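And now, chain A:
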Amino acid sequence: MSPVEPVPAPSTTVAIAAPVVALRHVVAVLGRFPALAGASLEVQAGEVLLLKGPNGAGKTTLLRLCAGLVPLVRGEAEVLGHDLRTDRAAIRQHVGLLGHQNGLYADLSVRENVRFWGRTAGASDGEINAALTQLGLDGRLATVPAGRLSAGQRRRTALACLIARRARLWLLDEPHAGLDADGRDLLDDVIRRAVGAGATVLVASHELERAKALATRIVTVAGGLVHNESPDDAGADRGGRV
Partner candidate 1 sequence: MWRTARLVAAKDLGIEWRSRQVTNQVLPFAGLTLVLFAFALDRDEITARVAPGLFWLATTFSLIVLVQRTFAVETADGALDTLRVAGVDPAGIYLGKALALAAQLVVLEALLLVGVIVFYASHIRPAGIVLVIVTAFLATSGLAFVGTLYGGLAAGAKGRETLLPLLLLPVVAPVLIGATRAFEAAFGTRGGEGIRAGVEISDGWPWVGMLAIFAAVFGAAGVLAFGPLLEEA
Partner candidate 2 sequence: MRDNVFVAICYALTLGSLLSYATVLLRRARRAGRVAKSEELPWT
């Protein structure tokens, strides 16, 4: 697969197609606790949306809801044209979720992990190897069992699995956590390539300086609600204030 040269972040005046994510007053509960208490959000195709906000604000639940893992208690939610109330499973082929846990099999080697997750999404061996090389995992590291990797290396392996899935909607929950400097550069490059290939990305992160460089829009999630920030303070390419 020929390396795609990084495309500058698309301008925000993208044609208003059907929104990739459309949430209206969504309530979702974790046990008894209303993690999402009437959140509303709309994300257009190709956007890189940064979710800012304190811990326990509901960011993780919001991402898991968009991935169809959390049932909707109230409100309406549509992802990639599918109504989450009636059919949560249909969207899952097109969605890639990177949560706090990496979802790796400790006993299997890096290559076997990425091959397994890639195969489940129908990726060919070529794409799997490309994902490995892109994350710098194709050398000696590929044969090391995932259990023996450092946190950063496990994050990269999880990212490689994500790339091999070629998802249209990326849901990244604090992807920078645990990555060293060049790991973060790799991550930003991966996100840019994904957007270049037409994916939409939702990033929940506390690393604001780095994430802002990528984000086309920033919203704050607090108390289970989404508060839209004014779009002008997003996107380094428009010289937005920090």
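Basis for inclusion: all candidates are chains of the complex that A comes from, given by their letters.
As a working rule, a residue touches a chain if its C-beta (ideal position, glycine included) is under 8 Å from a C-beta of that chain, and two chains touch if they have at least 3 such contacts; residues count from 1.
Computed from a prediction, not measured in an experiment: that's the story for all the values here.
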From 1 or 2, the one in contact with chain A within this complex: 1
Chain A residues within the candidate 1 interface of the complex: 67-69, 88-89, 91-97, 99-109, 112, 116-117, 119-121, 145-146, 161, 165
